[in-house]
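Heads up, one of the protein chains got dropped from this complex, but the rest are sitting where they should.
Then we have chain A:
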Amino acid sequence: MGVDKYKVLVQFPDYSFVIWAMSEKIMLDDLDRRLLRVLQGDPTLSGADLADRAGTSLSKCTRRLDRMRASGVIEGVEAVIDWAALGYAVEVSLRITLDKTQPRAFDDFIAAAREVPEVLEIQTFLGRVDLRLSVIARDMAQYQQLYRDRILTLPHIADIEALMHIARVKSDETLPI
């Protein structure tokens, strides 16, 4: 009996730890959210400044960030490139409908689109269009050539619509946490 009791005592905290660790993945508290909000506004903040603005200590802040990185909530920080500053003045959104009678239409198309360096984004949708490519070019002449030689030659296209990009009104991509 004594041994059984011992087992139960040992197993129980182990088990509860597993549940706690699993649920922790998605359970964020107010402090976590505050840290994410501040960090979204300025990802270059030092740990000390971030802790200060979120009203917590540096050690607590570091622990929380480590935990959110480990659980995959924070995926990383990336530099945002301004293509216009590199001379790419033209940006076009191409909305594409594929020939869905081809069973490999999506895979073939996406694999081929990846080979075009001027393609910045490939998105797939449920809706009126199947796919969208974001494409940049130095000027309209280069865009026209790119469109003819590299885009129209992509496989299984049924229809293409173009939206010419004029201005970026909001681009921070923050989540309403």
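Convention: contacts are C-beta pairs under 8 Å (C-beta built on N, C-alpha and C of every residue); 3 or more make two chains touch, one makes a residue touch a chain; residues count from 1.
Methods note: contacts and distances are computed from a predicted model.
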Subject >> Hidden subunit of the complex - UniProt protein name among "Carbohydrate ABC transporter permease", "Heme exporter protein C", "Probable glycine dehydrogenase (decarboxylating) subunit 1" or "Lrp/AsnC family transcriptional regulator" >> reply: "Lrp/AsnC family transcriptional regulator"
**OP:** Among A:Ser57, A:Gln123 or A:Gln144, single out the residue that touches the unshown chain.
**Re:** A:Gln123
Original post:
Residues of chain A in contact with the chain that isn't shown?
Top reply: 25-26, 28, 36, 39-40, 43-44, 71-83, 85-88, 93, 110, 114, 117-129, 132, 136, 161-177
